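Here it is: the structure, laid out below.
Only one protein chain is missing from this complex, and each of the others stays in its spot.
Chain IDs A and B follow the sequence of writing; residue 1 opens each chain.
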Amino acid sequence: MSLHAQDDPALREAQEDRLRAVWKPPEGLFLRWTDTNNNRVGVWYVLTAFGFMLFAGVLALIMRAQLAAPGNDLVNASTFNQLFTLHGSMMMFLFAVPMFEAVSIILLPQLLGARDLPFPRLSAFGYWSFLIGGVFVAGSIFFDAAPDGGWFMYPPFTTRTDLSGLGADIWMLGLSFIEVSSVAAAVELIVGVLKCRPPGMRLNLMPLYAWYILVVAVMILFAFPPLIAGDLLFEMERLLGWPFFDAAKGGDPILWQHLFWIFGHPEVYIVFLPSIALFAMLIPTFAQRPLVGYPWIVLAAVGTAFLSFGLWVHHMFATGLPKISLAFFSAASEAVAIPTAVQIFAFIATLWAGRVVWSTPLLYAVGSVAIFVIGGLTGVMVAIAPFDWQAHDTYFIVAHLHYVLIGGTLLPLFGGLYYYWPLITGKKLSDRIGRTAFWVLFAGANLTFFPMHLSGLMGMPRRVFTYPAELGIGNLNLASTVGSYLFAFGVLLVCVDLALSPRRAKSPRNPWNAGTLEWLAHPDDEDWGIRSVPLIESRYPIWEQKDFVQKVDEGRFFLPDAEEGRRETIVTSVIDARPVQVLRLGAPSAVPMMTAIALGSVFILTTYHLYTLALVGAAATLALVLYWLWTGTAEIPEKEEKPIGHGMVMPLYISGGSATGWWAMFITMLADATAFSGLVFGYYFFWTVRPEFPPTGPGFDGPGVLWPMVALALTAASWGATVAARETHARGGVGTARILLAFGVVASLAAIPAGLAGPWLSGMAPKLHVYPAIVWTLAIWTVAHSGVGAIAQGYALARSIAGRMTPRYDADVRNVTVFMHFMLFTAVVTYLTIGLFPEAS
Amino acid sequence: MKRGLGHRVRELRVTLWTLIVPPSVWAAHFLFCYLWVAVSCAKTGGFERFPIAFVIGTLGALAIIAASGAIAWAQAKTPGDPPPHDEGTDIDRTRFLAKSTLLLAALSFVGVLFTAAPALMLTDCR
C-alpha cells in the first residue's frame, strides 16, 4: 500500500465501510450491554460514577439539615452514622477513583491515537464489577443496613459483631470487590500508556494527561492492595473470629490503621492528580501555547506519587506513637507540598507566557485552584503535629479535606466536563449556565466549608450527630448548612445544562482550537476511534504538524483499514514508541459481564454467610475466567504479519517482555505481591508491638521448620520446572516442556498440603491468639497461590496439547512463568518467616 | 580524560527505571528511618542519637541521589537544540528523561534532608 493509494476516494470509502462494520456496536435489548468499546463502556462508567456522586451528595444534604441547629432530631444517631459512613465511602470508592478511571477509559485511546485500550473486555469487566458492587453498597441504606463505622472502619468497634452489624461486612466485601475492579482498570491504563502509544510518541512527547494516568495507575497498584490485605484480615476476624485487631488476644487495632492509611493517603493523591492532569490539558489550550515546564510536571507527578506513600501516619498523629516517628511523617507531609507548588506554578507560568482566551473551563480551572490552594495550605498546617493534635478529628479537618477534594477533584471534573463535552457529544455546553453554576458552586463551597475551620477549633469533633448549644457553634453550622444547599443548587444547574444538551446544535470540530491528539474527534464520530493511527513528531501535533488532521482523516497514516475484519490497534515500544505489533483486540462479549456477576456473587453471598452458594459462585468465576482466557487471549493468527502502511509490516503475535499480555501479568502480580507484603507487615508488626511474639506456652507451638521447608522446596521445584519448560519449549522441545509442566502441576499441588502441614500438625488454633492466626493466614495465602499456579501450569499444558500454544506462539507459558516468579517470591518470604523467624527470635 | 568521562556518562542508558532511582532511594531511606525508630522504641524503649547505620544510611542515600543527579546533569547537557526539548529525536528524549531525573534527584535530596531533620531534634521515644 503506498501513500498515494489513499488519494483514491473509492478505496477510502471501502476502508471506512470495513472499519465501520468491524467496530459496529452490538444491538438488541441485551446484546448492546455486551459492548466493550471504550467510548461506550467509558460513558456508562462516567454516568454511573456521576449517579453515585449525586446520591452521596444527597446523603450529605440530610446530614447538613440535621446539623443546622444544636440538639436537632431530624435523624437519629444510627441513621446519621450510616449517612456519614456511606457519604465518605461512596465519594471515595464509588465516585472519585472510578470517575478518574472512567474518564481515562474514554480519553486515553483518543489521546494516544489508539483504536481502543489493549484489553477492552477487562474494561467492561471492571465496569460491571463497579456497578454491581456499588449498587450493593449504596443500596444497603434503604434497608437500614448500611455500614456505620465511618469510612475508615476502625476496629475494634467494627470487628466486634455485637457492636456492628451486617453493614461492616457489606463495606468490607462490597468495596473489596470494587477495589479488585480498580486494580483491573489500573492494569489496563498502565499497559495502555506504556504500550499503545502511536508511533513516534516518545516519552517526551506524551500528553501530560497520559503521564498522570501512568503515575496514578501505578499508585493504585501499590495503594489498594494493602487495603485488600487489611480487608482480608478484617473479615477473617468478623467471620471466623481470628483476633487480628483484638488486643485481648495479642492483636492490635493499630495494624488496621496502618494498612488503611497506607492506602488512604495515596488515595488522596490518586483522586487529585487526574484533575491536575485535566488542567495540564486545558490550560495550554486556553493559553494557546505549549505548557511551560513539561519536565517539571513530570517531576511533580512522579515526586508526589513517591512522597504520598510517606505520609500515612499523619492520619495517626494522635495514636500515641513515639514523637520521632510522627516527625518523620510530618517532614514528608511538608515536603509533598513542594511538587504540588511546582505544578501550580507551571500552570501560572503558562498563563503568563500565553495569550489567554477566557472561557468557562478556564474559569472552573482557576476557581478550583483557588479553593485547592486553601485546602493545601491548611494541609501544611495539619502536617505540623502540634497543630494537628488540636485539629485532628474535628470539623477543621472536614473543612480541609473538602477544600482539597472540591478544589482538587470535583470542580476540576466539572471544568473537564465543560472542556471535553464537545469531544464526547459533539456539542458545547452553555457558557451562561456554566458560569452561573460556577459562581453558585464557588460561593456554596466557601459558605459551607470555611466556617467549619472555626467550628472545629471551637470544639466540634467529627462524626457527631448533634452538638450542644453551649459550644456556641450553632450559627457557624447554620451557615454551613445554607452553603451546602447552595452548592447542591449549583450541581443541579450543571445537571440542567447537561440535560439540555441533546437539544443543542452540534459545535464545530475542535471548538477550543486545542493542539493535542484527542481533538481529532469529529462531532459525527464513528465508533472506530481514529481513522488512521498517526505518526507523532510533536507534543501538540494539531498545532505543529503540517496537514495533520487531514492526513489522519484520509487514512494517510498507519492502519487505515481492517482487511481481515478484526478490531486492531498498534502496539509500540515503551520508551520511543517504535511499532512492534498489530494487536487484535477483544470483540464485544457477554463473558466479562457474566464473570463480574459470578465474582460479585462470591462477595455478596459471603456477606450473608451463604458459604456453599459462594463456593458455587467461585467455581463459576473460575470456569468463566478460564473460558475467557481460552477463547479470547493469545490467539494464533491466520498469518504471521500484516502491513500497516508506509511500507511497514508488523507481526500479529508477539510474546514475552514486549507483549501487552506479559505486561498485564507482570503488573497484576506487582499488585498481588503488594497485598502479600501487607500481610507480612502484619506478622512483623505484631512482633514489634508485642513483647513476646511468637508467644510461648501451651497451645502456642509454631509450625516448625520441617514442613515449611518441604513446602518451599516443592514450590521451588514447581518454579524450576516452569522455567525449564519455557526454555525447552522455545527451543522446540514440546514433549519435554509438556512433561515439565505436568511435573510442575504435581509439585504445585503437593505444595498445598505441605504448606498447611506445619500449622495443622502443630495444632495451631487461630481463634486463640493472633500468632497462630497470622501464621495460618500467610500459609493459606501462599498455598492458594500454589493452587492458582497449578491451574496456570495445567492451562499452559492444555493449550499446548490443544495446539493453541506452539514454540512460535508461546505467550501462555511465558505469562505463566511470570506468575511463577512471584509465586516463588511469596513462598520464600512466607516459609522463611513462619518456619525460621521463630527460631531466630 | 574529563571529556571522556562526560561522554561515557552520556552513553549510560536512561529509562523509566533510572528516572525513579532518586525517589526510590528517598523511599528506602524513609522506610529505614521509620523502621529503625519503630523497632528500637518498641524493643528497647530508646535509640542511640547517631548510630553508625543511621549516619551511613543518610549519607549513602544523599550520595546515591547526588550521583544520579550528576549523571542526569551531564546527560541533560547532551549537545543539541535549545530548550524546550520537545522534538521527536533520540537526543531530545534523552535530555527530557535526564532533566526529569535531575529534578527528581533535587526533590529527593531535599526529601532526605527533611526526613533526617527529626532525628537531629528529637532524642527519645516519648
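The definition used in the following text is that contacts are C-beta pairs under 8 Å (C-beta built on N, C-alpha and C of every residue); 3 or more make two chains touch, one makes a residue touch a chain.
The working rule: contacts and distances are computed from a predicted model.
Chemist: Just to verify: the chain that's not displayed, which of "Ion-translocating oxidoreductase complex subunit B", "Phosphate transport system permease protein PstA", "Cytochrome aa3 subunit 2" or "Phenylalanine--tRNA ligase alpha subunit" does UniProt list as its protein name?
Modeler: Of the names offered in "Ion-translocating oxidoreductase complex subunit B", "Phosphate transport system permease protein PstA", "Cytochrome aa3 subunit 2" or "Phenylalanine--tRNA ligase alpha subunit", the absent chain's UniProt record gives "Cytochrome aa3 subunit 2".
Chemist: Consider the whole complex, including the chain that is not shown, and state which of A:43, A:344, A:482 or A:788 touches that chain.
Modeler: Candidates A:43, A:344, A:482 or A:788; residue touching the omitted chain: A:344.
Chemist: Consider the whole complex, including the chain that is not shown, and state which of A:260, A:296 or A:663 touches that chain.
Modeler: A:296
Chemist: Among the options A:280, A:385 or A:514, which residue touches the chain absent from this view?
Modeler: Touching the chain that is not displayed is residue A:385.
Chemist: In the whole complex, not just what's shown, which of A:10, A:248 or A:802 touches the removed chain?
Modeler: The missing chain is touched by A:248.
Chemist: Can you say which of A:169, A:188, A:267 or A:334 touches the chain missing from this structure?
Modeler: Of all options in A:169, A:188, A:267 or A:334, contact with the hidden chain holds for A:334.
Chemist: For the chain left out of this view, which of A:31, A:54, A:240 or A:318 touches it?
Modeler: Touching the chain that is not displayed is residue A:318.
Chemist: In the full complex, which bits of chain B touch the chain not displayed? Write them out.
Modeler: With respect to the unshown chain, the touching residues of chain B are 83-84, 106, 110, 113-114, 117-118, 121-122, 126.
Chemist: At which residues does chain A meet the chain that is not included here?
Modeler: 76-78, 81, 149-150, 154, 156-157, 160, 163, 247-248, 251-254, 289, 292-293, 296, 318-320, 323, 326-327, 330-331, 334-335, 337-338, 341-346, 348-356, 358, 362, 366, 369-370, 373-374, 377-378, 380-381, 384-390, 392-394, 454, 457-459, 461-468, 470-473, 475-476
Here is the rule we use: only the chains that are shown with their structure count from here on.
Chemist: Indicate the whole-number Å distance between the mean C-alpha point of chain A and the mean C-alpha point of chain B.
Modeler: Chain A and chain B have C-alpha centres separated by 28 Å.
Chemist: Along chain B, where are the residues that touch chain A in the complex?
Modeler: 15-16, 19-20, 23-24, 26-27, 30, 33-34, 37-39, 41-43, 47, 84-88, 90, 92-93, 95-97, 99-100, 103-104, 107-108, 110-111, 114-115, 117-119, 121-122, 124-126
Chemist: Quick check on the complex: what are the chain A residues that touch chain B?
Modeler: For chain A paired with chain B, touching residues are 200, 202-205, 290, 294-296, 298-299, 302-303, 306-307, 309-310, 321-325, 327-332, 334-335, 338-339, 536-539, 574-576, 688-689.
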